[in-house]
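A single protein chain has been omitted from the complex, and every remaining protein chain is retained in its original position.
Each chain gets a letter, A, B and C, in the order it is written, and its residues are counted from 1.
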Amino acid sequence: MAIAPIVDGPSIIQSSERRIVVPTNILTGIVLAVFGYWVGEQLGNSFLLNDAQNTGVLLGYSFASIMFLVGVGFANYPLARLFGWRVTPQPAGDDHTGAWRYLNLSLDHKVIGVQYLVAMLMAMLFGGIGAMLIRTSLLVPDPPIVAPDKYLTLVSMHSVMMIFVASAAIVGPFGNFFVPLMIGTNRMAFPRLEALSFWLVPPAIVILLAAPIFGGFQTGWTGYTPLSEQADQGFDSYIVGFTLIGLALVVSGVNMLTTVIRLRAPGMTWIRLPIFVWGVFSASILGTFAAPILAAALIMQGFDRTLNTTFFISSAGGSPYLWENLFWFFGHPEVYIFILPAFGIILELLPHFARKPLWGYRTAVVGLLGVTLLSWFVWQHHLFMSGIAPALRPFFMFSTEMISIPTGIVFLVAFGTLWRARISMSVPMLFCLGFLFNFLIGGLSGVFLSDVPSDVTLHGSYFSMAHFHFTIVGGEIFAIIAAIYYWFPKMTGRMLNQTLGKIHFWWMMIAFNMAFMPLFAAGLLDMPRRVSTYAVDLQTLNDWVSIWAFILFASMLFFAFNVIWSWFFTFKVAPANPWQVRSIEWMLPTPLGRRNFEKIPVFTGSPYDYGNPGAKPVADLGGPSDLGRRGFGAEPVPS
Amino acid sequence: MSQQSQQSRGLPNLVASAPEWSTDVDARVSSVGMWIFMGANAMLFVAFFFAFFYLRALNNADNWMNIWTVHPRRYIGGIIVLLLVACAGLVVMGARSAAKAPSTARMFFWLALLAGVLCCGFQVYEFKHLGFDPQMGGGYASVFVGLKSVLMAEIVVAMIWLGTHIAQATPIGDTTARPASAAAFGNFLVMLAGVGVVAYLVLYFI
Amino acid sequence: MNRTDRTHALRLLVAWAVLSVIGVFIALQVHLPPGDQSTQSVDETSLLDLMLVISTPVFIGVVLFILYSAFAFRQTGAVLEDGPPNHGNFRLQVAWVAITAVIVLLLAVIGISGLSNSAAATTFASSQATLGTVGSAGTASGHRLQVQVIGQQWWFTYRYPDFGGVESAHLMLPVDTNIEFHVTSTDVLHSFWAYQLGVKADANPGVDNITYVSTVNTGSFEVRCAELCGIWHGHMADPNGQVVSQADFATWIAQVQKDDVGISLPPYSPIYFPHPPVKGS
Partner (left out) sequence: MVVDRTPRVGGRLAIVVLGLAALLALLTGFLVTFVFHFPTTLTAQPTTVGNGVSIHLETVAAVQDAIAFPRPNDPHPDWVSYLPTTIFKVPANSVVTISIDQEDGASGLRNPYWSKAQGIIGGSFHMSYFDDNGAPQAGDFSVIDPTTLAHSFGIPDLGVFVPLQGIADAAPAGSHNEITFSFKTGKAGIFRWQCFVPCGAGSIYGNGNAMSTFGYMSGLLVVQ
């Protein structure tokens, strides 16, 4: 029997009896990826286009990525359907157990969350090593320790790698792991898409790291044409890597949005959603609808490099402005893809550690959605100096400055929550407060950049570079680390060492501010971004920055040590609710079972209802199981 | 297959009886998910249409459509877009009858596949007889080649996808059991057809 | 608002007021670039000053609040206690949004008026400038001295269409003159950044990007490329830009005209399309 009609009783669904003969796992994936690269390169070179090498490399990367996914096992389900076999609508369980399952295709959102976490930390390490090499090279103005072309390759790879990390490092690990728990469901809407959104990331990282084999690329993360069209085959890494990440954003966004819209448990109404879910939700909106623009622009670049079309070549009917518009039409929502879930994390953690209700919940939601909306109307502030349509400058100046209103709301909500709180000053809370401080500096410096006259001096200088490092490193990365300290016990079953955590916080906070604060001054003293050399009188300042940057990197290694040590070398399962907080994920046992909830929970209260002696628990975990049969609509529960 | 052997293969027993995997849940997520995906996909084409109008307005180096560019023939483009619309319409009709009459659905799907494959064939023919070189044709040539290739790539993938629906349109097949997924797929093809129509008007008439 | 609220608020407010006064005073001592070599750089300096002065109290207020709550509102006992369960204050939220909106509007108005007063506003009415007119560079006639900035990998050169289209490897400008820069590129994107003049404009191939400056003080300035343009982007810097007296400028341009004899420069054009237009040698 394949599919039982739902008459009564649970539907009995049987897994596909026949299986693809070849075992699908990560090793098959790697072997097939190598083979796919070879096939793609041969095929591309056989076309004998004007620049056969680009075609070969681009096709090689694409085939390698597809074959890797096939080898990992993504083709099994569609192929089985194509062969007309009986298939189950739901994912089969994982074939692998123990640590091995983290290295293989798994459709369990909790496994995917951990996979994402490790992959993102690794990518952050690679990007950080790039940053260290950049700062090493900048120790002396001239001669460069690293040759200028290699230096620019390092800058580009550091930036693209960190953009990968920043766009996926919250929604990937924490969104995938905790959104289903927080809205009370056992499944994601599209588990295969969810897994795909993770498995697109390793090929993207590897392809990006392969750029130096073909000479690297010197374009920065913006990839402005025609410089990028001039670049060697190293730039093909940018095209394919970024396309894969864009695809991951779309796929993860479709899954996340549908899950939140459709699979909320009974009682989980829109105004009861944890604020973290709102953060992920709004970022997913941006990711889903902005990333395709980038994908289209990258396809145009790929065509320019292989078919010799002229999208971006002004002397042949194209325009570099086309790339700038498309790129920033994606690129500016992209930076809010970074920061919105970080807002979600901070506003989620503050009430739990301040032990007060989230102050102004609805206003916070309006703030997040306001940022989501406004972020579509600001992209040209990156192009104030570019010569495009000067008449539009006042509009984009105003819309950019408008964004500080919803951002200000986030600060207001944070302050309202902190007001007369009972703050338990644990490590996640320290990082939250650090976030508020750093993001404040990032936000204020952003206002300096938003006014056209002041932007004339600051645009493209180290000032803007310092600005976005304050928002992304000081903001998003601090939020990620807060989330890691907070949720690590639930994700891995191990507490991170709190003493080491406090040392890590102060170390990182001081080193970060010492390293990046002087860069505002460097920008004001006319040091442009992405230069391998600089004025001799700025050497003291740059050496100061480099040394503190090394100290900052050391603090991250210290953090990595804490993670490895606490995860693998302390053999004590964390308590189920170490922080004694109300949120539903902490009502569940540690370690979590394969299935999140034995019965579909019924939400009865707010997760932030502290200080109210009569507060109901967040959810009734022993709710009626047959509610799930009607789907997971958020039918209000009579109270 | 018994519960026991599933367990031994690492399949947890939740698969057997979990209410969250019932088909009506699936129906709900597939339609919403497809709408969101269609929105994302539409943005991909929006970028290309933006490129069309932007480059056309700029007309850099007086090279939007230079004298060497032969305007593609409208009747071939018309055939391509008609086949695409027919394909989408047939899939929608097939999806409507998937639950009740699998054999009718199968017939519609087969016809849709035929239309789709023919559409791709004509597209290849058009690319072979372009009348301009993308390298020398100016902005128009670039947008034409870019937009049409991406659309064709999506049609090809959609035809493979349609193949799975044909294979599963047996009385006990997946498409029959879960008509919502076939309906969602039909929506996707309708969107592609819509893009095709707009692309036809834009690329051949403006 | 109860008594505890009031005590905390009063303390914060007093501390904020005192520290803000001190902070603004310090902020006013900071010398911000780009300086006073042109009308535009004066405008930019004063706008940067203004924003620093506005943002200082905001910065101090937020940091003060964070530090105050970290010390005054922390858990003291061994057992976790909960705070007061207040869920929001509608009037406070409205007031906050209103205040941020007013600040934002203020900044936008200042920025837009800055645009229309000086630099970029004239962009809208740039078409009356005639190219190739030979004449003295003066402010009186309303004619601006035209200078074409040509970016290439990896150096800027400058053409003076008012003086027969001669070209120079360094930028020399007369003082007290309205200058109209036509920025273009022969290959990739560059950005012409004359730091002390307060000018930045991207150089795009096939685009004539017009920007304006009015020199008011003599002195040297630095020209840099501010848009990543390849391997020698960081070296695309010339510290030898000069604003000189009008007499010195006339002498200098005469010398350049003499030097350029023998070079077969192409006729002056707002844009120079790079060749070959497509890939190839």
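Convention: a residue touches a chain if its C-beta (ideal position, glycine included) is under 8 Å from a C-beta of that chain, and two chains touch if they have at least 3 such contacts.
Everything quoted here is computed from the prediction, not taken from an experiment.
**Student:** Which displayed chains make contact with the chain that has been left out?
**Tutor:** Its contacts among the visible chains are A, C.
**Student:** Among the options A:L154, A:A295 or A:M556, which residue touches the chain absent from this view?
**Tutor:** A:L154
**Student:** In the full complex, which of A:V39, A:A75, A:L139 or A:L592 touches the chain missing from this view?
**Tutor:** Reading the full complex, the residue touching the unseen chain is A:L592.
**Student:** Since one chain has been left out of the picture, which residues of chain A touch it in the full complex?
**Tutor:** Considering the whole complex, chain A reaches the absent chain at 50-51, 110, 129, 133, 142-143, 145-150, 154, 209, 212, 215-216, 218, 226, 229-232, 313, 492-494, 564, 568-569, 571-573, 591-593.
**Student:** Which chain C residues would touch the chain omitted from the figure, given the whole complex?
**Tutor:** 150, 152-155, 157, 167, 169, 186-188, 205, 230-232, 235, 238, 259-260, 262-266, 272, 274-276, 278-281
In the analysis below, only the chains that are shown with their structure count from here on.
**Student:** Draw the chains as dots and join the ones that touch; what shape do you get: line, ring, star, complete or other?
**Tutor:** Drawn as a graph, the chains make a fully connected set, so complete.
**Student:** Please work out which of A-C and B-C is bridged by more C-beta pairs in contact, and write that pair.
**Tutor:** A-C
**Student:** If you take the mean of the Cα atoms for each chain, which one ends up farthest from chain A?
**Tutor:** The most distant chain relative to chain A turns out to be C.
**Student:** Round to the nearest whole Å and give the separation of the Cα centres of chain A and chain C.
**Tutor:** Chain centroid spacing, chain A to chain C, equals 32 Å.
**Student:** With chain centres defined as C-alpha means, what is the inter-centre distance between chain B and chain C in Å?
**Tutor:** Using C-alpha averages as centres, the distance is 48 Å.
**Student:** Which positions in chain B touch two or more other chains at once?
**Tutor:** Chain B, residues with two or more chain partners: 60-61, 135-136.
**Student:** Would you please write down the residue numbers of chain A that are in contact with two or more other chains?
**Tutor:** Correct list: 50, 308, 310, 314-316, 319, 321.
**Student:** Write out the stretch or stretches of chain C touching chain B in their complex.
**Tutor:** 206, 273, 277-279
**Student:** Going by the contact rule at the top, pick out the chain B residues touching chain C in the complex.
**Tutor:** So the residues of chain B touching chain C come out as 60-61, 135-136.
**Student:** What residues of chain A sit close enough to touch chain C in their complex?
**Tutor:** So the residues of chain A in touch with chain C come to 50-51, 148-149, 152, 218-220, 222, 224-227, 230, 308, 310, 313-316, 319-321, 354-363, 385-387, 390-391, 393-394, 397-398, 401-402, 404-405, 408-409, 411-412, 415-416, 418-425, 433, 436-437, 440-441, 444, 447-448, 450-454, 456-457, 459-461, 524-526, 528-534, 580, 609-612.
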